[in-house]
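Note that one protein chain is taken out, while the other chains of the complex remain in position.
Moving on to chain A:
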């Protein structure tokens, strides 16, 4: 019903009588199977045979959420049998394979992701923490494959964060040491994804989520934290220089500026003891760098937006700055209006807010 990206073709589709008959046969076969499954479930025939019919039905229509519920009802009944024909592990592996194959075909179907999540949670209840740890760890491979096919897949990124949290929860703690999270390797993964494609905002976003954990786990001292911030700023400046028209990059740049601000919530701070003098230093450095890019890219609206954002941040910590003038700000705003007429209303509001 919600079709995406399927071409309509020219004019109304006229089916031949042959095609119509074929479709009617398909409908009959599909409805017969759906009715059969419904009847068996109403009769509470929670058997391996019905599970097989459900597999067939889900392959034809993985969006049919009630059938996934039926599947879970049968699985619960099968593992609770007195003399089970299949072990929980065998049943689970079968469903992991089914959902993997279906996800390759339907990577955005909520119900498939949801079933997989349920399987692993049930797996822990049935087989214990050690087995669950292995199962959750294995999920990262599936997610890597899914993100290789579509590096922005919303479901895959969300599931990734959940899987990581489960692995971390189940990681046996080191002798006397603190529990190690996956923050470092996940951070590395975002670096890899960004280097493959700078536009991958999903990776930039996840990076921003990991940073506070990394610094906490490294027990980073104030200097290390400053070095870390410096490295992130260099990375994003290089990215800006590569493609100043990509908004993913500018949003990450905004993130880095937001954690410099005195109004940043404490748990998100990268450097906890920044002085206003240091803040000004960062702002001036960024401004200078971005103004240099301007020389080659005078028609990139993101540059003017960033300059105005920096100017505002600068004024928050130092009213009497000498690195830019109100006249500069006026000129940047005029450029925004010129280059970005779609958002004219926004620039007019900004003009009023900054009293330009």
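Convention: a residue touches a chain if its C-beta (ideal position, glycine included) is under 8 Å from a C-beta of that chain, and two chains touch if they have at least 3 such contacts; residues count from 1.
Methods note: contacts and distances are computed from a predicted model.
Missing from the rendering is one chain, named in UniProt as "Geranylgeranyl transferase type-2 subunit beta" (options: "Geranylgeranyl transferase type-2 subunit beta", "Glycosyltransferase family 62 protein", "E2 ubiquitin-conjugating enzyme" or "pyridoxal 5'-phosphate synthase (glutamine hydrolyzing)").
When the omitted chain is restored, the residue from A:45, A:69, A:180 or A:275 that touches it is A:69. The omitted chain makes contact with just one of the residues A:4, A:327 or A:352: A:4.
Touch with the hidden chain on the side of chain A covers residues 1-8, 11-12, 20, 23-24, 26-27, 30-31, 34, 38, 60-61, 63-66, 69, 72, 110, 114, 117-118, 121, 152, 154, 157-158, 161, 199-202, 205-206, 208-209, 246-248, 251, 254-255, 258-259, 268, 341-346, 349.
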